[in-house]
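I'd like to ask you about the structure that follows.
All protein chains of the complex are present and in place, except for one that has been dropped.
The letters A, B and C name the chains in turn, as written, and every chain counts its residues from 1.
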Amino acid sequence: MTWVQVVFVLLGLVAVGSALLVVTTRNMVHAALWLVVTLGAVAGVYLVLAAEFLAWVQVLIYVGAVVVLLLFALMLTRAPTGPQTDLDARRALPAAGVALLVAAVLVTTVVAGFSEVTLDLDQAIVGSAEMTGATVFEKWVLPFEVLSVLLLAALIGAIVLSRADTAGAEDDEDAAAGSSDTADTADSRGRGGR
Amino acid sequence: MSWVVLLLVVLPFVSAVLSLWVGHRGEVAERGIAVGAAALGFVLAVAVALPHLGDAEPLSHVFAATSAVGPPIELAFHVDQLSALMLLLAHTVAFLVQVYSLGYMAGDPRYPSYAALVSVFTGSMTLVVTADDLWALLIGWELMGACSYFLISHHWELPEARAGAVKAFLMTRTADLGLLFAIIVLGVRFDSYRISTIMGEIATGGFGRDDLWLPALLLTAAVVGKSAQFPLHTWLPDAMPGPTPISALIHAATMVAAGVFLVARAYPLFLSAPVALTTLALVAAVTMFIAAVSALFTGDLKRVLAWSTVSQLAYMFGALAVGAYEAGVLHLLAHGAFKALLFLAAGSVVHAVGTTSMSAMGGLRGKLPDTFITMTIGFGALAGVVPLVGFFTKDAVIGAVWEAAHEGHLVWPWVAWLLLVSAVVTAVLTVAYSLRAWLMVFFTPPVVEPVETPAATPERADLHESPLSMKVPLYLLTIPTVLGGLLVAYPGVAFAEVEHTLVHPTTAVLMTLLVAATAAVVYLLWRRHGGRDPWHPFVLPHPAVDRVYDVGVVRPVRLLARAVRAGDRDVIDGYADGAGATTRGLGWLLRRAQNGNVQAYLMVVVVGACAIAVAAGVAA
Amino acid sequence: MTGIVQDIDWLLIGPPLALAITAVVVLLADAFAGPPRSRAQALVPAALTLTGVGVSAVLGALAMGGYRDEGTRSTFCVTGALEGPAPCSIAVDQLTLVFWAIVLLGVAVVALLETADVAEGRTPQGEWNFLLLATATGAMTIAASRDLVTLLVALEVVSLPAFAMVGLRRGDRRASEASVKFFLVSVVSTAVMLMGISLVYGATGSVFLEQIDMAISAGADVRSVAVTGALLTVVGLCFKVAAVPFHMWVPDTYVGAPIAVAAYLSVVSKAAGFVGLVLVLAYALPELSTAWSPVVGVMAALTMTVGNVLALWQQHAVRLLAWSSVAQAGYMLVPFGAVAGASREDMATVLSRSAGYLAVYAVVNLGAFAVAAVVGTRFPRQRLVDYRGLVREEPLAGWALAFALVALAGLPPGVIGLLAKVLVFSSAAGPATWLAVVMAVNVAIGLVYYARWLMELLRPAEVAGASVYDVPNGVGMAIGITFTAGVVFSFLPGLLLDPVLLGVGR
Partner (left out) sequence: MPLWWPLVLASLLFAIGVYAVLVRRNAVLVLMGVELMLNAVNINLVAFDAWFRDVLHGGQTLALFVIVIAAAEVGLALAIVLRVFRTHGHIEVDRLRELADRDLDPSTGSGRRELDRRGVR
């Protein structure tokens, strides 16, 4: 075992372990923090696999932005910061079964397909910032541009959805919600009575 | 001549549009259009048909063709002996129905749409019988289905009219899929949609037993639905709330006859697919019996006639299934004549009495003399009384089945024997229900049902014979009913070549004796029960002598009747009511899964993804 | 490598680009105009959307001229770095053009439908139209994409704005619930799809469809990984198509979303998923058809059965349409199940029938949704009994819906629907007869619920009276367009089907 392999195994153990904590912890804020550890470990894996630029992007965007957004979401929905007992639905067993099934399918596939192959990391082309930039702009311009549409649309969509509605919105909204409630009730009566 | 055929197809549609358009403006104009167009159609039909009977060459003409995808779809006509006969039948009945409707529908505010639909019906049938392209045939076939829906629901205020119409629509539509898919299969197989081309290739080319079973079975499914055969037979009796002249049109000349016509038209295909013929024979054997039993225990005059149609159609299919082409077609024609007569006469009775319940009729012999005479002839033909047309054609059918049971090769012997037994038993039952209906309508004193309708009051002072416009068609229809037997004796007039005689003395004598015996038994039963419903012992207290009769005959028969009815009501109606029980159960189960919990959906997604990945991995 | 960036054929990316630019224009116009002061002004975004669709259509027609000359035109090609023919990210062939036409028609009709909500005032029109155009850009791009990266990104562009569109109506509980469900099922499907793409990439070494095909033809040694990856990739697309078992979001989302969005999801979004399926399966993996064709065939059978059986139960018009669209997706997938081991030419011919079915479905289904939008203005509960007497009270809408239902069921007056069914049925009769039989049974089941709805339309209403339907002009136009198209295509089916079948299938 070379030192690269040792580092990889350690990073992998950290990633899997903290990921398990993300999905099992009873404290929502802790879950977010454990997610940071997982994502960091994955960034380390990228480094080992010669994707240098990607590792920094991972740290910047994921750890820096995504997790912060998730924490925002928790805050804005007034999530309790203490441990909770009802975070999981009562179907942990079937869910675990399905997860194991997924793991089994994927592991079987990749092990059966790639068990003979070794990854020669010394020869790998290091994905430096310059490399990646050149690749994106020379070979992947189109998806990059489409991605800009995606970002713009997501941005506008998020703004419109979360905008506190103007023009007496709150009252209006409550009234609307109320009226839709009565409509629902009537609807259910109508449909139930067939 | 080919343009006359096109005109014959188009004319009824034009007349339909015209009578809708002129509609409510003037009674005379609209009636003139409807009857005039029907008369013109009749004349044209005679002009087209007569030159093509007997040994004449068929007429084929292609007007237009498209070539979008696959084989061309053409507007092509083909008039041969079969088409000519069917044209004569359809246009004669349609013309008489239009004349009859002048009296029957007098004062009905919906007369314009009624007359238009009758015209469209006629045009569709003309298209079906003359089309040489499968798609054109399908269009006519479907138009008839749609028309029958609208005509059955003519009185759409009545819930049973709506229900009957929906049922007819669903059942025939389902079966029509068979025709659609058969067309596709044939088109792929022969690279053509021309019926004459396909049938010619089948007749000459060497196709094995296994080559053409699929399209033949699909066609069988289609005709089973269209001609109301088991297990799709229940829509026809339920279609009775429609106006009575419509029933005459549907039962005698168009809708249900189209099923028989299709088998006859595609006869080479059926002959090369014994499995389809066997299926057809089995269906016919079961249907004729069930329908006759149902007719025996119905208290409604129109339903008796409807069930008898189902039963008689099964005779035609039985004949075709054992290879007796001419017998089947001739029985179709004969049935067209006498069933139109019966329905129009029944309409006359209903017109006078105001209800279709037989218990409210009775004693009408003196009050409706013309109706009595004509309807007696009609019932006689239905029961197979010498020398009316029904006797000859039924004898031809039974004789052919007899031969098939002894030395036939088209269907399995036991199926032929079953068919023979069923045909004989059904003939007996036919006599029984015909005689019963006849006696109950014209002789039995009516059971007083004061609330039924004002017209059925005991005094019945206002009972009157129908107007002339209704009586004339009745008398006209007695002509073929009485003289039609000549065509059986001399089939060369209609058909190109007939290898064997259609008259079978042995079976004829046997059947005549059987008819006479049955009639005597029914008559005695009727007399014995004081001139009331001959099946009255079912409800009357009876002396000890009758005990044996009760246990041995009445109860089994009653059980059978109940079983037949249960089969109709509970099992087969399930489909028409929405969906079969199995789909209901499956739907309930699937619907439970659709419980609104998105994580349950996600679990299905993930498991499904794993499943297809594994399945494909294994397949690779 | 000649330049800093790749060579670009602007004509080919013109149609999607036009939509993207219009999207920005709509947004800016809305921002500068402020909240609408009149009903007419509120219709401006929709008008701009239609203009953009028109420009896009013109550009598409120009691109079609180019196609006529050269067969297939490509751009964004990678040059120099690889040996052999240069793989390209974008290519426009007849398939692309057909889907562009479907998408543009769908977007135009959906934009018209949305005008029904203007009066209600709970949906911000500018942003809504922006999102519509953005997602349409994705749908246009996906039809032209020829590598998995572009395909995936374009698919996300179709999805993300749609999440927002579903939940955009203010203060609507059901809309926000629908939005969450749609979002969650979609992102999980996307994640599975990405896993599949990564496996395909690992097995073949490329993300370009052409090169994947070449690698597998050359005998890639990890076929099983490629197949598993391909089928996982298909998951994300089947989610869009609403194939069983990835369909469960469909009824909930359609019912919760505004009707215009439901129409969008059932036509444009479905078309996007569908073209993705054709690209991944037929363009990249024709060699492996023996592996994926039976699997997709089973999915098709399940999809139509589940859709039809559940549609039987519905009393709610939109939910019925949702299940019917699931069932229709099943019919569309039938040709996929009938190409196991077929040659490339045969496969193209057979799959072009799916495309033909989709085109027909798009026209008539949009018509049905358009009428549902009208009825929704008076009966928000959308029960089937609310449609009673529609033919008498609002003849145009009533007959349009009747026609759409008849065509969806495949009954003769709607000849175009019948022909579409015939097309897919005949593709399966023979190579996969069992599938054809399942389809025949399903068509028969389908008749029941379409006929039931039809009866309600024709029945006289409980309360007779003058029309009280408020048919907005835009919705009326949408009904007119789809109805006219349906009727015209029923008389001249070749007009619609010939270009699809002959062009795509050559």
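The rule we apply is simple: a contact is a pair of C-beta atoms (placed from the backbone, for glycine too) under 8 Å apart; a residue touches a chain by one contact, two chains touch by 3 or more.
Since this is a predicted model, take the numbers as computed values, not measurements.
Although it is not drawn here, the omitted chain touches the following shown chains in the complete assembly: A, B, C. Contact with the undisplayed chain is limited, among C:P251, C:G276 or C:P294, to C:P251.
The missing chain lies against chain C, touching residues 78, 81-82, 148-149, 152-153, 156, 160, 163-164, 167, 171-174, 176-181, 183-184, 187-188, 191-192, 194-195, 197-199, 201-202, 205-207, 251-253, 255-256, 310, 313, 315, 319. Of the residues in chain A, those that touch the hidden partner chain are 2, 4-5, 8-9, 12, 15-16, 19-20, 22-23, 28, 31-32, 35, 38-39, 42, 45-46, 49-51, 53-54, 57-58, 61-62, 65-66, 69-70, 72-74, 76-77, 79, 86-92, 94-96, 98-100, 102-103, 106-107, 110-111, 114-115, 117-119, 121, 123-125, 127, 131-132, 135-136, 139-140, 143-144, 147, 150-151, 154-155, 157-162, 173, 177, 181, 184-185, 187-189, 191-194. In the full complex, chain B touches the hidden chain at residues 591, 594-599, 602-603, 606.
FYI, only the chains that are shown with their structure count from here on.
Ranking A-B and B-C by contacting C-beta pairs places B-C first.
Rounded to a whole number, the gap between the C-alpha centres of chain A and chain C is 28 angstrom. A separation of 67 Å divides the Cα centre of chain A from that of chain B. Chain centres here are Cα means. That of chain B falls 45 Å from that of chain C.
Residue positions of chain B with contacts to 2 or more other chains are 606-607, 613-614, 617. Each of the following residues of chain A touches two or more other chains: 105, 109. Here chain C touches chain A in the complex through residues 1, 4-6, 8, 13, 20, 23-24, 27, 35, 76, 78, 81, 89-90, 122, 124, 127, 130-131, 134-135, 137-138, 141, 147, 149-150, 153-154, 156-157, 160-161, 163-165, 167-168, 170-174, 195, 199, 202-203, 222, 224-225, 228, 315-316, 380-381, 383, going by the rule given at the top.
By the touch criterion stated above, chain A contacts chain C in their complex at residues 105-106, 109-110, 112-114, 137-143, 146-147, 149-150, 152-154, 156-158, 160-161, 165-167, 169, 172-174, 176-177, 180-181, 183-184, 186-187, 190-191, 194.
Partner chain B is touched in their complex by these residues of chain A: 89, 91, 94-95, 98, 101-102, 105, 109.
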